[in-house]
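Before I ask anything, here is the structure I am working with.
With one protein chain withheld, the remaining protein chains of the complex are depicted in position.
Order of writing sets the chain letters: A and B. Residues in each chain are counted from 1.
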Amino acid sequence: MHTIRRTFGLPLLMLVVFGVLDWFFPKMFDLYIQTLIIYCGINMILAVSLNLVNGFTGQFSIGHAGFMAVGAYISAFLSVSFPNWAGPFINLNFFLNTVIGGLFAAVAGYCVGLPSLRLKGDYLAIVTLGFGEIIRVLLLNVDAVGGARGLYGIPKYSTLFWTLTWVFICCFTIVRLMRSTHGRAFLAVREDEIAAEAVGIPTTRYKVIAFVISAFFAGIAGSIFAHFLSYLNPSIFTFLKSFDVVVMVVLGGMGSISGSCVAAILITLLPEALRPLQEITKIDFRMILYSLTLIVLMLTKPQGLFGSLEISDLWKKYVRRSASN
Amino acid sequence: MEEFLQHVINGVSLGSIYALIALGYTMVYGILQLINFAHSDVYMVGAFVGFYAARFLNIADSPSYTSFFTILLIAMAGCALLGFSIERFAYRPLRNAPRLNVLITAIGVSLFLEYTGQVVFGATPQLFPNILEDSIIFSFGGARVTKMDATILVTAVGLMIVLRHIIQNTLLGKAMRATSFNRHWASLMGISVDRIISMTFIIGSALAGAGAVLVGMKYPKIEPLMGVMIGLKAFVAAVLGGIGNIPGAVLGGLVIGIAEEFVVGYISSTYRDALAFSILIVILLFRPAGLLGRFSVEKV
Partner (left out) sequence: MSDVLLQTKDVSIRFGGLVCVSKFNLTVTRGELIGLIGPNGAGKTTVFNMLTGVYTPTSGDIRFLGEGTEGIPPCELSKRGISRTFQNIRLFKQLSVLDNIRIAAHQHTSYTLPEAVILSNRMLLQEKHILEKAFELLKIFNLGERAYEVAGCLPYGQQRRLEILRALATDPQLVLLDEPAAGMNHKETQALMETIGFIRAKFGITILLIEHDMKLVMGICERILVLDHGITICEGDPKKVQSDPKVIEAYLGTSQD
């Protein structure tokens, strides 16, 4: 009994909370706010999962959009071509399709992780970028998913409940992993590969594991995205999308899960917050300001918002400081 | 056979442009170990500098070698200035910051130039002025060598020879090589590292400006996002040849240019953009440091 509570207590509680929120939510907020919240959730999954590779394991991947595309297209294809294959329950179908999308993305992650056995730093970065672009060009040429025209008519299954649930699963999994011997192995790879090998950490294995988990969740985010937007186009998944995610990770602080979440929300909302400015001036200044913000933040706060600390660490620090005063 | 020859000619012409842009990436990388993502947008600005200069000087419709060289020099100067300012204001303050921060800043500068370009130049494509009339110099069978292709090739090769001369035979070049070998030791030898880095950006950006004018002549549609794809491929060319290695960048550019021309000619143009990366991945699997790069073993 005790074991079950320890293992599933928090997840079950969260499921209930998300269920209730999902019920209240449409009554409280308009469609615009709902859309923003779901986009925040998608970006949070992307940023937290990329943080596992870039922040914790110390590799440098800039091809996250490619994995997202795999998950999005596979799950959307299943939903469009085989509706209700797993029975009459829409949510069950959606859940399974999402997981399958994630698994395909994980396989893609494995294929990218393999070259990382030999490549380091910038070479690895450019290979991940290349993989992302190759996936995109392949999608352009597959007629079964619409090619350049895009894939239309994807059922709108994504709800607040599913988005929050997956954000939770993603963060929960990675937080728990990081508190285990496996998490410490990721960190050891980042800190010093040669020393890690010398104390018995199979570094290549852990690099590949990091890529696979990270790609899996990127695929999940892709599926939620596809079933929210209800159409897909390969041009959504260019390397600019990957850059976006990298920016979130660096902005939040490499190796900080809560940092990634906060940065994901900021980056999603910033262009929206700047919308009034655009309406006044009639010129689209938003992206210019976005890029300027990025440069200024890097010049003034090079460690990102949180460094490698979590919100909870900062809170403890704050409490300690106010106590000592 | 004629078709094959024609593809080779087009490929070399395209490849020499890739090589020009790749040189900028590789030079900056060699000195700062930075992937200068903004380089592709410096190239884009170069095209627009040429565009507006031709308009301003009223030579947009008077094709001649005089107009060609005028525009070429103006675009190169404009890009050099831009490259210098980017380094001075965005990268130099981060000289001792972690490399990743500089990289993100480079992405930021790149986005800034692209979006500012969309506001200032407009998002719709413009037509690059006709500054050199095209004619067939000679042909054998079906393969034709045009005046345009010949000019592109001669200009690109000429600039590369000048660059090679600067790097191999001048004091500046020697200082650049020393700085790329080891920035710290170079500064101990009395080399003003900041000045050398500035010069690297100036030279690299000027080459991108030249590349922009050459591309503008051959593919006259210019727009603020035109640098993205070609920049990416030029960068891939630089990595392919071994990043930081100057002959490597030229070789990589030619390989990608020719291969791309063949894929378009014999398979399908839709696979064009994936090709560069496929070549890159295959080559890196066998030579992890690129064609001419040297793989260094970390000292334990």
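A few remarks follow.
By our rule, a residue touches a chain if its C-beta (ideal position, glycine included) is under 8 Å from a C-beta of that chain, and two chains touch if they have at least 3 such contacts.
Just so it is clear, the structure is predicted and the values come from calculations on it, not from any experiment.
In the complete complex, the residue from A:120, A:182 or A:286 that touches the missing chain is A:182.
Across A:141, A:173, A:278 or A:293, the single residue that touches the chain missing here is A:173.
When the whole complex is considered, the residue among A:33, A:195, A:273 or A:319 that touches the unshown chain is A:195.
Residues of subunit A in contact with the chain left out of this view: 3, 6-8, 172-173, 176-177, 179-185, 187-188, 191-192, 194-203, 209, 308.
Everything below uses one rule, namely that only the chains that are shown with their structure count from here on.
Work out the mean CA point of subunit A and of subunit B, and you get 33 Å between them. Taken together, the subunit B residues at the contact with subunit A in this complex read 29, 33, 35, 90, 93-94, 97-98, 100-102, 104-105, 107-112, 115-116, 118-119, 232, 235-236, 239, 243, 268, 270-271, 273-274, 276-278, 280-281, 284-285, 288-289, 298, 300.
Residues of subunit A touching subunit B in their complex: 60, 115, 118-119, 122-123, 125-127, 129-131, 133-134, 136-138, 140-141, 148, 194, 239, 243, 246-247, 250, 254, 283-285, 287-288, 290-292, 294-295, 298-299, 302.
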